[in-house]
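If you scroll down you'll find the structure; I have some questions about it.
Excluded from the complex is one protein chain; the other protein chains are retained at their positions.
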Amino acid sequence: MATPAARGLALPGFKMLAATPPMRTAPPPAVAVLPLNQHTGAPAIPCIHVGERVLLGQCVARAAEGVSASVHAPVAGKVTAIEDRPAPHVGGAPTLSIVIDNDGSDECANALIEPGTALQLAPEVLRERIQAAGIVGLGGAVFPTGIKLTRGPRQRIEELLINAAECEPYISCDEAALRERAADLVRGVAVVLHALTAERCTIALEADKTRAIAALQQALAAAADARIGIRIVPPIYPSGAERQLITLLYGREVPADGVPTDIGIVCQNVGTVLAIADLDTNGLPLIERIVTVTGHGVRQPANVVVRLGTRIGDLIEFCGGYTADAARLIMGGSMMGIALPHDDLPVVKATNCLLVASDQDLRPRSPEMPCIRCGECATVCPAGLLPQQLHWAARERDLDGLTRLGLEDCIECGCCDYVCPSQIPLATRFRSAKGMLCERSETRERAERAGHRYDVRAQRLEAAAAAREQRLKEKRRSARRPADADPDPGPDR
Amino acid sequence: MIELLPAIGVATLLAAAAGLLLGFAASRLVPREDALVDRINALLPQTQCGQCRYPGCRPYAEAIARGVADTNQCPPGGEETARSLAELLGREPKAVDPLYGAADKPRAIAWIDEEICIGCTLCIEACPVDAIAGAPKFMHTIIANECTGCELCLPPCPVDCIEMRAVTDTGVSRRPRSRLAA
Partner (left out) sequence: MSDLIVILVGTVLVNNFVLANFLGLCPFVGVSGRYQSAVGMAFATLFVLTLASALSYLVERYALAPFDLEYLRTLSFILVIAAVVQFTEIAVRRMSPVLHQVLGVFLPLITTNCAVLGVALLNVQRSHTFLESLAFGFGAAAGFALVLTAFAALRERLRGAAVPLAFRGAPIALVTAGIMALAFMGFAGLVRS
């Protein structure tokens, strides 16, 4: 089947800001703050106490029931607090976090697996170890990887897709990883293929990442693994979004209410696979990640390997500190990043990029004007939706209309936002509309449960009343036949 | 006069035929009112609080179906429910009538002060969804996940040990923040 052309925008990348200098490694933090909800699903539950000494890589919070992931100590030291701390997510509400004071020893806990033995483990055991290592999708979705890989093998997995497209402007952590650690990536791919019992892998990169492509080709030639291939995609934002990438490469659509495993594909981010490779190399869980520190507001933009829990302000200091032009701090790229209120927040698993934006990096935003029905938004939408219609429905708070128009399929990429001549903040509107839909479905679910309990209670009361009636009838009947039932004859008989 | 006979005959025959057809149809195609009541009931919040002046959500749904109750009598359902009801029935959407209560109050659930509770079970009998666990002379407690916030347990309590507390977010993140990359 002919693959469709990529829908979206060709955006100026600004990736060379951070991608040009070599990757650096930040020193371990003096204090590590670990929010317990840095993954999709239920927050992790602390399994250590205040005052306890923990080792590097020790599990400090285990995954909760259902979709969840564990959190591990990125440094060795004493747990000084388990309390609410501000965290870098939408809304910024304080979240239960574990605070560890680094004692500088970097003493390691027991390895989760014997280094180098990942390929000898049975696939189910390997998947369970990956889950125990707290590894989550490091592309931004932070979905627990062990669970994602486990959902797969129930259906046949035909292909493992490594998403190295990294289409959002400013972010270059995956590109830097490919340039400097391509061999590790190839090893990680072999481990994931073993965990999935799959036979084929494709690594997808954007056409303009020439050095990364060269490095990867070299590594693949050296590994001589015939199962792995490279495919190049045009540098259009957001072709790196999971569903869009799959449609672009294979011409098949992931069902709207399903996941890629439903069509036999598992998609993983480069950083995630590198974390799995590290698990095999040294048996350590996820305690660090590559973060792109970039923007015209920071003196020495670079890609940095940084331990989780590091204070963002300290990380920016490590990269030369703020310039005089620094205007905003954004976690993420220029399209989908969220603005942070201050830099006294920890690096979490979802922190793929810290964009210290100057006025040069940000487009000035004028106040919102009425929609002129130009239709540009529909032309660029990579999910094939009608943002204009969604806008009208969102204004009306027409939740049924929003569902019918496919709001659930919106990936919040911000392309419609970018092209709107009236400067309507469409992506933000759709995000809050999704919140409304979520709330409504929760309310309906609760109402159904309550209705069910009410019916059961009504039945129980009816049954109790009927039983009482029955007993009363029995009593009356036995009272009317004293010779049969009453052993004690009355005084008049 | 006799010339009118064919006319009267034809007219009578037609009317009789129509009447027979309609009578037959009416007796065989009995309306299933339940289907409409079910659809209406599905839109109600099932709080069973009685603020609409009906003893529960289903009686209110039946009253709406019969046409004796309006769509804006449910404060726990708020404006959203009033609008969905009006849309389902093709009527003009109306704001919730303040006569029946304040709409869109923040969600609250009941809480029993265990220091004061005397174990009389009056609140357990009053709860329409069995969200209170307890037994005579034993401690009573609210099952938080099942409490609908209807406040029907507050009046019967002889020692006034139940109060309503606002509900906070559980912190469970339901969707991935960003769907870019894996």
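Order of writing sets the chain letters: A and B. Residues in each chain are counted from 1.
Here is the rule we go by: a residue touches a chain if its C-beta (ideal position, glycine included) is under 8 Å from a C-beta of that chain, and two chains touch if they have at least 3 such contacts.
These numbers come from a predicted model, not from an experiment.
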From B:A7, B:V68 or B:L99, residue that would touch the chain that is not displayed: B:A7
Which is it among A:R395, A:H452 or A:K475 that touches the chain not included here? A:R395
Under the stated touch rule, tell me which residues of chain A contact the chain that is not displayed. 370-371, 392-393, 395-396, 398
I need the residue numbers on chain B that touch the omitted chain, in ascending order. 6-7, 10-11, 13-15, 18, 21-22, 25-26, 29-33, 35-36, 39, 65, 87-90
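The criterion applied here is as follows: only the chains that are shown with their structure count from here on.
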Which residues of chain B touch chain A in their complex? 41, 44-48, 56-57, 80, 87, 128-131, 146, 148, 169, 171-182
Contacting residues of chain A [partner chain B, same complex]: 37, 40-43, 89-90, 93, 95-96, 137, 139-143, 148, 161, 163, 165-168, 174, 238, 240-243, 267-269, 272, 332, 336, 338, 350, 399-400, 411-413, 434, 438, 440, 443, 446-451, 453-454, 456-457
